[in-house]
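Have a look at the structure below before the remarks.
As you look at this complex, bear in mind that one protein chain is not there, while each of the others sits in place.
Note that the chains are named A, B and C in the order they appear, and that numbering of residues resets to 1 at the start of each chain.
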Amino acid sequence: MKKTLQTAVMGVTGYAGLELARLLLRHPKLQGSSPLFLGRAEATAHATPLTDLHPHLLDNNGSRSLKLEPFSWGLLRDRGVDVLFLATPHEQSRELAPAAIEHGLRVIDLSGAWRLDDAQNRSVYKFEDEGSATAVSVQTKSVYGMPELHRGEIKDAVLVANPGCFATSVILALKPLQAQGWIDLDRGIVSDSKSGVSGAGKTPSAKTHFMHAADNLSAYGVFGHRHTGELLEQLDLLPEQVIFTPHLLPIPRGILSTIYVSFKDAKQATEIEACYREFYRDSPMVRVFPSGQLPQIQYSVRTNYCDIGFHLAPDGRRCVIVSCLDNLLKGAAGQAVQNLNVMYGWNESEGLA
Amino acid sequence: MKKTLQTAVMGVTGYAGLELARLLLRHPKLQGSSPLFLGRAEATAHATPLTDLHPHLLDNNGSRSLKLEPFSWGLLRDRGVDVLFLATPHEQSRELAPAAIEHGLRVIDLSGAWRLDDAQNRSVYKFEDEGSATAVSVQTKSVYGMPELHRGEIKDAVLVANPGCFATSVILALKPLQAQGWIDLDRGIVSDSKSGVSGAGKTPSAKTHFMHAADNLSAYGVFGHRHTGELLEQLDLLPEQVIFTPHLLPIPRGILSTIYVSFKDAKQATEIEACYREFYRDSPMVRVFPSGQLPQIQYSVRTNYCDIGFHLAPDGRRCVIVSCLDNLLKGAAGQAVQNLNVMYGWNESEGLA
Amino acid sequence: MKKTLQTAVMGVTGYAGLELARLLLRHPKLQGSSPLFLGRAEATAHATPLTDLHPHLLDNNGSRSLKLEPFSWGLLRDRGVDVLFLATPHEQSRELAPAAIEHGLRVIDLSGAWRLDDAQNRSVYKFEDEGSATAVSVQTKSVYGMPELHRGEIKDAVLVANPGCFATSVILALKPLQAQGWIDLDRGIVSDSKSGVSGAGKTPSAKTHFMHAADNLSAYGVFGHRHTGELLEQLDLLPEQVIFTPHLLPIPRGILSTIYVSFKDAKQATEIEACYREFYRDSPMVRVFPSGQLPQIQYSVRTNYCDIGFHLAPDGRRCVIVSCLDNLLKGAAGQAVQNLNVMYGWNESEGLA
Partner (left out) sequence: MKKTLQTAVMGVTGYAGLELARLLLRHPKLQGSSPLFLGRAEATAHATPLTDLHPHLLDNNGSRSLKLEPFSWGLLRDRGVDVLFLATPHEQSRELAPAAIEHGLRVIDLSGAWRLDDAQNRSVYKFEDEGSATAVSVQTKSVYGMPELHRGEIKDAVLVANPGCFATSVILALKPLQAQGWIDLDRGIVSDSKSGVSGAGKTPSAKTHFMHAADNLSAYGVFGHRHTGELLEQLDLLPEQVIFTPHLLPIPRGILSTIYVSFKDAKQATEIEACYREFYRDSPMVRVFPSGQLPQIQYSVRTNYCDIGFHLAPDGRRCVIVSCLDNLLKGAAGQAVQNLNVMYGWNESEGLA
């Protein structure tokens, strides 16, 4: 009789993959069997020690027992894998997710491949299989993996599309207010968001060079960042109702979004705080700050929390909301594990405290 | 016959004071006489080598000839000082500026003491002499020291109030558009501004501790920062028409403001670029970037430039403007020297290239 | 019947204290009773939420149930405290440790108060009670809290003097070689050590100001750092046999010591690696790297590991050893918990993985 859920991670070489490996290795519900770590068959000729890639994972006896193994469906079957995490580029996730579902696996995909229902929103990704019968069918099965919004659907999903890091910080900050219908959308929403360099990925580039990122700040992707579609779909917004501007911070990890909204009617700070507390009452991974106290990146970095605070103008109409999270945890690997917990009926914060 | 202008700097111990010392020491028009560096008489018992404070100023023969001398009006008179720079806390500038004018000196004040015409805007400073006859009279003489806006008045001013660092970045970015009447003020302006730690001053505090500032980002002074009044007065705005949110960046110096405006009528990017280029045609210290190219902090840091770029939404109505400068130069000491240049009819960028 | 060990922490406001709080709160063996967090009675008028000091400790329901309480021996007795951690300045530890022993408590002191047996070595601390009967008696009871060297004595100690952060990195790197008698002490040992800013403490100062620490490197305490005495005593060295030079790194946490030794006789790299592996065979918190592979700060930061690697010159006589650890964990709070584990016969890495 099978005791422990068997997980597998495809794409463990990146930053989110490493965090995912760490989380799964110490997850209380997964202690009976080690996760299977997989690399592309072309690049992974034979099983290699994972610690060659990530010396951080070494234990004290120099054990190199954790292996990176070449991906094959046969291997997944032989090891009895139940859940496959895809920490792969989105093109690869477009290929692997449908096949994995075919093989009877449940999939948690950390890429942007299956997050967007609307073809227009998806168009920035230029998916090669866009509109194919398979893609359409798989997208239908996909659930947007934000437990605070879609807990019920995630529980039974075969494919969970783990949200974007920026999108998580903005959606969690706005959803409670938007659900109340309080926001004056005619005046527009602005999200000025800032992320640490790990958000730009592990591949060395001019952008991620220390000399570019350090002692600097730059905006990018203005009016065109891929995460914008997630905001539109999850918050029921039109493109002209929101501006989202990402910036590259000279820090390794962490996101802070400063969000500007106007209310249709003047509000009290206590109403707003109550709205947030009510919305997230049963959500262990969101921390609502008292009115006028704002989160900082350092409070949530290396945790799976999304911290939310706000400051209301004296007129009660204009509000500045600050939302912080760790882009590799609540913005990626941590939220993926949170989704796993929901899928198997475990405590939502299991292995994430 | 007197050949060289004699300058004096009161308050050379802070970051802006050090930058000012550097700029004045190498200013081509001031090579005939060394600036006089002054400290408070109580704290500066006798002349001490300036290099004990700032080893950066050492020359190769270990010369400690630059002195910090105890302030007195007699000393200023004996040395024939023409212009007094105040790099002092604003309370001290409130005391010193009127007396200096009495003594026939011209004053360039880097503090917030004399920037604001409106008593309501000044109220955040809680000046002790608020409303006194002297204060009212001196404020009338004060000119807001932004050459790009007030070149003519600065030329003849006895008291130049050097602008705030954040205010400089926001005002220079908005003034050309606001002067055209293009901005839809009903939709509100947002300036999400970020500054390096030198903006928080040299006094050690919890906020400037490396452990707080590094690997972090935090917003502060929401709906209440002192520079807001400068925006209102220089841009003819009402308090409800602009939100200005400063953030503390984990870098030593540099400011980036991301500014969000809506236009009353749809614009072309070429119109906007032309508007900026026309407005700053004779302003050597503002660099306008081509449409769609955005400045980064690293381009203007350690220069006296304010860099301005923008990105227009496809609808032609919403515009993201990015403005960068070095908070210690164009945001403080550099702009002070630029004002000096204007006051004496020199090339505006003299000693600042 | 008493089930769970009751711990108390005096001095939870500093960086090491916060780490200690985190470790104790999640320690598997301490889940039955919350640690008692104490502040000086003068400064802590009444119980205050610990999260006001450390928002990092907030949980999602905004609970502020963790309290900082005013210290008193009565409180310790009423709560049935077994072990008292002192994360206090050394002067305070000199006062509190003897009294705590009198009250029948076991003490783990993180300060430098009780680490040194030799009066000459202690003299840099200028203890007021130096030479008093109590101090002499308590020092006799004190055990140097490095489990890798003194596991047996720690088990039964009433007072464990937790080692200095720099000292830990140097002693663990040198002890195995020194125990073999291989090092040519006539040629001298050099330890060029570098630490992140948290090692300089939480009190804001010129040294810990972001503007001083960032983008900089500086040596300090040359020929006079307090940790030198620990090296001499634990490694049986004379002052002229070792130079220890600390440097302040522009990073929050982590220590790297680059250590230069000469051997009396030429060695093989395999001999050296075997010597380390044998010495640390039963020490779960030391990771020995393969010959020629050197640890980096990022591998051990936020862990309780001390990582050790080396590179042997072709002549087999000169050796460069690199030792890394997290100054707040293996260099402070983590080692304190490791000592707790040894004192109570638990797995040495319990709560530290």
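Going forward, a contact is a pair of C-beta atoms (placed from the backbone, for glycine too) under 8 Å apart; a residue touches a chain by one contact, two chains touch by 3 or more.
Only a predicted model underlies this, so the values are computations on that prediction, with no experimental measurement involved.
Among C:Val143, C:Val322, C:Val337 or C:Leu352, only C:Val322 touches the chain left out of the display. Considering C:Leu231, C:Ile251 or C:Ile308, the position touching the chain not shown turns out to be C:Ile251 (whole complex). Where chain B meets the omitted chain, the residues involved are 26, 55-56, 58-60, 62, 215, 277, 280, 283-290, 295-296, 298-299, 302, 305, 353.
Listed by residue number, the positions of chain C touching the unshown chain are 187-188, 190, 192, 194, 212, 214-220, 222-223, 240, 243, 245, 247, 249-252, 254, 256, 258, 260, 262, 294, 296-298, 301, 311, 313-315, 318, 320, 322.
Contacts to the hidden chain, counted on chain A, fall at residues 15, 197-198, 202, 204-206, 208-215, 250-252.
Quick note on the criterion: only the chains that are shown with their structure count from here on.
With chains as nodes and touching pairs as edges, the resulting graph is complete, every pair of chains being joined. Separating the centre of chain A from that of chain C, both taken as means of CA atoms, is a distance of 37 Å. With centres set at the average Cα position, the gap from chain B to chain C is 46 Å.
Those residues of chain B in touch with two or more other chains are numbered 212, 214-215, 250-252.
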